[in-house]
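What you see is part of a larger complex, with each chain still in position.
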Amino acid sequence: MINVSNRMSKTLGLPPGTVVHVGDQNPQKPKITIIDFDEREYGEHVLDEIEDSIAFLYKKTSTWINIDGIHDTSIIERAGITFGLHPLVLEDIGNTTQRPKFEDYEDYLFIVVKMLYCSKEDEDLWSEQVSFILMKNCLITFQETEGDVFDLIRERLRTGKGRVRKLGTDYLAYSLMDAITDNYFVILEKLGDQVEELEEAMLGSLKQNAAAEIHDLKRDIVYLRRTVWPLRELISAMMRSESKLISKPTKIYLRDLYDHTVQVIDNIEAERDIICGMLDIYLSTLSHRMNEIVKVLTIISTIFIPLTFIAGVYGMNFENMPELKWKYGYFACLGLMGVLALGMLYLFKRRKWF
Amino acid sequence: MINVSNRMSKTLGLPPGTVVHVGDQNPQKPKITIIDFDEREYGEHVLDEIEDSIAFLYKKTSTWINIDGIHDTSIIERAGITFGLHPLVLEDIGNTTQRPKFEDYEDYLFIVVKMLYCSKEDEDLWSEQVSFILMKNCLITFQETEGDVFDLIRERLRTGKGRVRKLGTDYLAYSLMDAITDNYFVILEKLGDQVEELEEAMLGSLKQNAAAEIHDLKRDIVYLRRTVWPLRELISAMMRSESKLISKPTKIYLRDLYDHTVQVIDNIEAERDIICGMLDIYLSTLSHRMNEIVKVLTIISTIFIPLTFIAGVYGMNFENMPELKWKYGYFACLGLMGVLALGMLYLFKRRKWF
């Protein structure tokens, strides 16, 4: 189950534009990594202070500034001053309960996306907010913690494979968002596997908590849905954006990314349909089981209750009960009981009760 | 449970534009407070008569006139005359069953919003209607009773913190609406807590009134939904408004507010999905419980009914029953019964009934 808290009460009453970190705490110091590249050159740097990154802004090369650890809000504020960002942008970077969004501030584009990934050691899902500031020749990304799904893109940058070194920071931003979206498919597959497991388990034996498990799956799919639907709008807005910061060739790739998100949404909706249907199946299985149990009770009761009654009759202590004195009375009585029982069984058979 | 009455029959048949107070009665006299401010100056005043506020209109400073207590309709009518408001505006201020709305009357903007808050002493939710009249250099707010969620904004005005002293009355109106929206998150968190409590309670033991509690939660979420959906339209209309009364910098803040309301709506819809799903779980838990109970009944009955029948047979008083005379007949009979019972248990075990 994806564990997400949407506690926004922390920001209650603060003036808009105040940078507050809403999210899990993190004892580590923020880490600033810079990848500086163009078609021929490539450099990796780790900075101590965000202000040092200003030097890279004036180079002609493309620069990717990645900041891990937004729980230290001072780094957001200092980045805001360094790069001239709007206070609301800083507030949104700090608030990890943000909805995915795209905003055009003329000098830069602001994009917020949710990164979902599955740590390799345990099977837990992690949701992390990634904020992009796309400027001319510079892309700044803010992440909650170290560790992300971008390693393959870093590899490609390093080795110069693919188009990523050639096509500038807007293509880089696209690549990162594409990597995030690709991971949604992985999460969806995991969910699909869980659904199939539960389906098989449900048809086998009756688990008490099937309803609760279905409920949990539903919650996960609801969370995924809330994450991906705004992503579609976001990418659509980027495609239609008239900002010069997104070049025409990148827009073709954005169209492809848009198709991917639509496909994710399609899969989510289909999975959701199936999960909703599962509860109906569970309920009908319960009903069916109930029918079977009550049938057993009814067959046994209906056969033996009349027999027991007959035995009771001949157990009565009346002085004048002629049958009791008959020589084969007992056997006749047993015979009668046998005929009755067989008759009942025949009736049940004809009604297809077993 | 949010307690709201939508009794509009009081206004039945009155000419449109008649100011009638629809809402809870309040014995107190209306209270008029004025905060007069600009970047350098700041003053707080309590007025006896609304007409005295006219002096502030002609000053260059920004003025916030707050009126608590619209149950005294004469104050609405007198405010209408003092500030030149349309009769329909006055009617809407008095009618607290109003839907959130935004109307542009050229000289002023009229905004109606629902303020939800939770009193500190008891845990009850309160819904109060706040009407805004946004004029040039002047903001008039009407509230049902004293007590609101604006104290932090008053504090910020007093101390000159934040942008609120600089950016004029439209930004002030935005700040107040932002404070109201922030409180929706608090209410939602409370609701979310209730949902989680109920979920846990439901899986533990079977409360008779779980269905009724779910129904109450649903009602609350339906009420919240009805309050927030029109708010989104309202803020969207303000953003698109061409009125000169809303400055461009404030519009950027309105976009942020719009995002917040969308987030509230997202949370409401997700909470609603979960609440609707809870009833299904409750029903399936009931069914499961039923299965368990009937299973116990069936196992006990199915084992003992045949045994009782055998006991009944040998309790019959026929004269000629050879088994009764056998030396170990009784023990053979007990043995038969034991074998039968064990056989039954084995069958139930194989069917995984326990």
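Letters A and B mark the chains as written, and numbering starts fresh at 1 in each.
Assume a contact is a pair of C-beta atoms (placed from the backbone, for glycine too) under 8 Å apart; a residue touches a chain by one contact, two chains touch by 3 or more.
Everything numeric in this text was worked out from a predicted model, so none of it was measured.
Q: What number of copies does the complete complex in this structure file have, with 2 given?
A: The number of copies making up the whole complex is 5.
The rule is short, and it goes like this: only the chains that are shown with their structure count from here on.
Q: How many Å are there between the centre of chain A and the centre of chain B, using C-alpha atoms for each centre?
A: Between these chains, centre-to-centre, one finds 26 Å.
Q: How about chain B: which of its residues touch chain A in the complex?
A: Touch residues, chain B against chain A: 149, 151-153, 156, 161-164, 174-175, 178-179, 182-183, 185-186, 188-189, 192, 203, 252-253, 255-256, 259, 262-263, 266-267, 270, 273-274, 277-278, 280-281, 283-285, 287-288, 290-291, 294-295, 297-298, 301-302, 305-306, 308-309, 312-313, 315-321, 352-353.
Q: Which of the residues in chain A end up touching chain B in this complex?
A: 6-9, 11-18, 86, 88, 91-92, 97-99, 101, 103, 205-206, 208-212, 214-215, 218-219, 222-223, 226, 279, 282-283, 286-287, 289-290, 293-294, 296-297, 300-301, 304-305, 307-308, 311-312, 314-317, 321, 323-330, 333-334, 337
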